[in-house]
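Structure, as structure tokens:
Of the protein chains in this complex, all but one are displayed in their positions.
Letters A, B, C and D name the chains as they come in the text, with residue numbers starting at 1 for each one.
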Amino acid sequence: MTEPVLSTHALTKRFGALVANEAVSLDLRPGEVHALIGPNGAGKSTLVGQICGAIKPDEGRVQFLGRDVTEQSTRTRARSGLGRTFQISALAMEDSVLQNVVLGAMGAAGTVWHFLRPAMKDLTIRQKAEQALERVGLSDLASLRTGEISHGQRRRLEVAVALTLSPKAFVMDEPMAGLGAEGTRELTALLDELRQEAPILLVEHDMDVVFSLADRITVLNYGRVIATGSTAEIRSDPEVRRAYLGEES
Amino acid sequence: MSRESIVNAALFALLIAVPLGALATDEPFIITLATRAVILALAAVGLNIALGIGGLVSLGHAAYFGIGGYAMGILAFHAQSYTPLFEGPFVIEGTKLMPIIWLVAICGGALAAFVIGLLSLRTTGVYFIMITLAFGQMFYFFTISWPAYGGEDGLSIYVRNSFPGLNTLVPIQFYAVCFVLLCAVLWFNARLARAPFGLALNAARQVPHRVEAIGLDPVRLKLVALVISGAVTGLAGALFADLNRFVSPTMFSWQMSGELMVFIILGGTGRLFGPVAGAMLFVLLEYLLGGISDYWLAFLGALLLLVVLYGRGGLVGIFAGKARNHD
Amino acid sequence: MTTVLLVEQILNGLQFGIMLFLMAAGLTLVFGVMGLINLAHGSLYMIGAFAAAAVAAATGSFVLALAGAMAAAAMVGALVEYTVIRRLYARDHLDQVLATFALILIFSEGTRWIFGSFPLFLDIPSALAGPITLPGGIEYPRYRLVLIVIGLAIAAGLALFISRTRVGIQIRAGENDREMIAALGVDISRLYTLVFALGAALAGLAGALVGAIQSVQIGMGEPILILAFVVIVIGGIGSIRGALVGSLLVGLTDTLGGIFLPEAFKLFMEPAAATTVGSSLASMAIYILMAGVLIWRPTGLFGARA
Amino acid sequence: MSLLSLSNVAASYGASQALFSIELQIGEGECVALMGRNGMGKTTTVKAICRMIPASGTLRFAGQDLTRLTSDQVARLGIGLVPEGRRCFADLTVSENLIVSARKGPWDIDRVTRLFPRLKERQGQRASSLSGGEQQMLAIGRALMTNPRLLLLDEATEGLAPVVRQEIWTAIDELKSGAGLAILVIDKSIQELRKVCDRATIIERGRTVWTGTMPELSRAHSERHLGV
Partner (left out) sequence: EVKVGMITTLSGGGAGLGIDVRDGFMLAVKQSGRDDIKVVIEDDQRKPDIAVQLADKMIQSEKVDVLTGIIWSNLAMAVVPSVTAQGKFYLSPNAGPSALAGKGCHDNYFNVAWQNDNLHEAAGAYANSAGYKKSFLLAPNYPAGKDALTGYKRFFEGELASEVYTELGQTDYASEIAQIRASDADSVFFFLPGGMGISFLKQYADSGVGLPVVGPAFSFDQGILQAVGAAALGVVNTSQWNKDIDNPANAAFVESFQAEYGRLPSLYASQGFDTANLLISAVESADVSDADAFRAALEAANFDSVRGDFAFGPNHHPIQTIYAREVVEENGVFTNKIIGVALENHSDAYAGECKM
């Protein structure tokens, strides 16, 4: 078995009396899409937060590329190649679409401490940024203000920014939320492609997407892992059906 | 050329034409007034680096302004009274040379901004406004009650400091010095806004968690912005003290901080030339309205109010339309 | 220093704190709850004091003076909200700063135009004049005790209003998302006019109550304004409880700092220098307190958001 | 006669026009789907109805001309909004979010928390700390608390777990048939829309391009206008 790119070991997080994550262990292996599903409030975003460094775990460890990153800041993790998207779009709304991706590319290239050279004239960076837009199909909107594009378009931009980081692993919190049927299809195709570049930890409620993309699925309920396994195993797991899927599928 | 650059060019032309016109018609006071506007604009441009790009609404910029002022006051005071500034293992003398004074003012402003920034950047929003105000007030009360350099009375410097090759006592020459400095800082500000640092800072204002997720430290970005900003405002403080040949704690007062902010808003937030337009208009209004009635401040208030209510985007906005911050 | 004096000074500090709270109460309401940076709050305080002085001079009744102060300030407040502030909610905070800064100029000079440049007379009613003796032999001005009671009553009333009443909840919701609360059917404009008028009335009341033991003059509002901002920021914006605790902290720090710092420095410095250093530090004390609190808790003692 | 009727509606964000000519009718007790690709103007249409952006053309609700009213007046006529992106009042608790805009009628806290038991468990929690799906439930509950005649659901099932989503679809169905509520739904799941909605309106680049009953919405239509 290949070494996992990213793994958590018995992560526990409490908010007061509420246990949002309890001893959650999972891993992300090269080339795979690992879906994380579970009812609302099950603790998926909390787990993502801890993996990316925005939330400090109460117990447990996070490993990334073979190193223990539990004590590292979000920044350090991002710089070593952890690319994330947010459940609620986090974009510079006053800046143009292109500027948002350029910023990502700059962050990855570490060229932000330049005070006099125009950012948009750095061709390597710009190329990388434009490529990312191209891949999510936003090239036409590059010069619009991010505040002026629609919700669905912003979701794609969110993915584009993560792309600019050329990450070693993606962590995506509901990237399909708000996308239309068409958009979902396109983004699904994109993610399918992306897994070649870096494995994806995918939080998603759209079961069609999950079942078509995921190599493995982990199900959280009340903060605990109630099942991990292949698509087929999860689909037929009675507890998962009751707690999450309902009669669907 | 966009409409905003036309407005900027017009302001720039005014800053050249007015003092030259005054020189031609022998109205030295107009030059003095223009110098005042330019120096205040410089201070506000300093603030605008932090505020316009980084969204750091600092209500304590008087601290850096005052530090610049006192850098000039203290150095020149020791030079004019032939007393050493510091005696110990080595002796530091005062000086009346502008370049040295500027350097000290810039470093003083930057250092103060660094320390204040380290402490206050933990807070955001209104809390940031108030904690910067608190630091400003500390300086204010300290200088008022600390007797060594005149306390509330301040320090008078009898002769303006010198700049090699110039006679700074001639109004137009001193104006030229200030104007060149303003242009240099504006150029720097324009470049900065488009540079990677400016882009990142701008994003750090809007979505700090995103900036963090691409591997940058938003607080460090803001701290650097604040230090640059403090340095520029410190320089302006030194010039302001030289213009008046006088420093006093009022340079540290919260009204001073407030005025710098008013210049920016009046001129147009987020505009390169906003602080310049704001300072020019404010100084002009003060001059024009000053004599008309005992209650002239009420008229000033009414005018300011009209600008806020009906001139969206400040003065520059009125003439140049909506802001665009990308190319 | 004797224990009686110490107790008395602590009492003074608390009472000064309550006085600050009177001024801060209206400001918290407008600033904390409506999210509006109202620099002109100090002017409303001044208007209250001047109105009270005018009414007291005309009628001789302190109660009427208080009523007049509240009415005048509330009216001016509602007018200002309707004509100016209302257009600024959707705008940047900075526009509010400039507009209310302009209002300060207009109100100060307007008041001077109406009442002249000299301070006005406003005194405490004779029923409340003079000191009474507290247990332990402390002589304490009766009027100041009344101020304490009124301050606490306002604190309780406001806290209930904001946290318990539906109007209070609607106001807070409006601060989070004005457009949304309107889309749910709440007439937020009218609500805000009311809140602003209420905040103004509280400022006016504070002006009248405090004006009776201070000087009623142009510009009396500005130093108070800064202090009131300090208070509510220390306490945490939007929290009435925070404003109360913040006021008491500031009151105690200011009063006790002014007394003890010079004394403390005398322990290891010569008296003249100690007085200088001590007094300098004392005048900075509340700002040091505020910076300290914010460095420790970046959103104030009871504040939740920035 | 229709409860809500939009005809030739246009609207813009500052200089950029988002709606050009929208035609939309919703009858009493009817459930209509508003469909279209991302960025075509669905949300803008909803905003125009709620007077959250200025719009021109004919907008009438229950015989009233909406263009003369403010946003809160429109809401009090009986239009309840579940906005895109939830927009719960972050600093209010769950129960405060619910009572803040409550008006008299069959929907009260009890009934809402029966619909969403999770909200009952979290009553005292601040909305900002709720999970994404919990916020979505809260937004729906909040709109129901105003006891509207017309409910506007803009991506109301976004981010919800399949079980919950099913519950919501069931609830929508009940609201429509049981309570006689008129409903306008924007949602990406065409499957579900087909089940609950009577009619559909498709918009493209700010224009209504198709209106008809659900059964009439053919595969060809949806391929052409929706990309599926």
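Structure notes:
Heads up, the rule we're going with is that contacts are C-beta pairs under 8 Å (C-beta built on N, C-alpha and C of every residue); 3 or more make two chains touch, one makes a residue touch a chain.
Remember, predicted model here, so these are calculated numbers, not experimental data.
For the chain excluded from display, the touched partners among the shown chains of the whole complex are B, C. Residue in contact with the omitted chain (choice from B:F114, B:F188 or B:W296): B:W296.
For chain B, the residues in touch with the chain missing from this view are 27-30, 32-33, 36, 141, 144-145, 147, 150-154, 156, 158, 171, 240, 244-246, 248, 250-251, 286, 290-291, 294-297.
Of the residues in chain C, those that touch the hidden partner chain are 1-2, 4-5, 8-9, 12-13, 15-16, 19, 108-109, 112, 116-121, 123-124, 129-131, 139, 141, 143-144, 210, 212-220, 223-224, 255, 258-259, 262, 275, 279-280, 282-283.
As a convention for this text, only the chains that are shown with their structure count from here on.
At the far end from chain B, in terms of centres built from Cα atoms, lies D. Per-chain CA centroids place chain C at a distance of 44 Å from chain D.
Contact with two or more other chains is made by residues 305 of chain C. Shown here, the protein chains touch around one cycle, each chain meeting exactly two partners. Chain pairs that touch one another: A-B, A-D, B-C, C-D. Taken in their complex, chain B has these residues touching chain C: 57, 119-120, 122-131, 133-135, 137-138, 141-142, 144-147, 254, 258, 261-262, 264-266, 269, 294-298, 300-305, 307-309.
On the chain A side of its complex with chain D, the touching residues are 15, 37-42, 45, 87-88, 148-153, 174, 177-185, 205, 207, 243-249.
Residues 13, 16, 36-40, 43, 84-85, 118, 129-134, 136-137, 155, 158-166, 188-190, 226-228 of chain D touch chain A in their complex.
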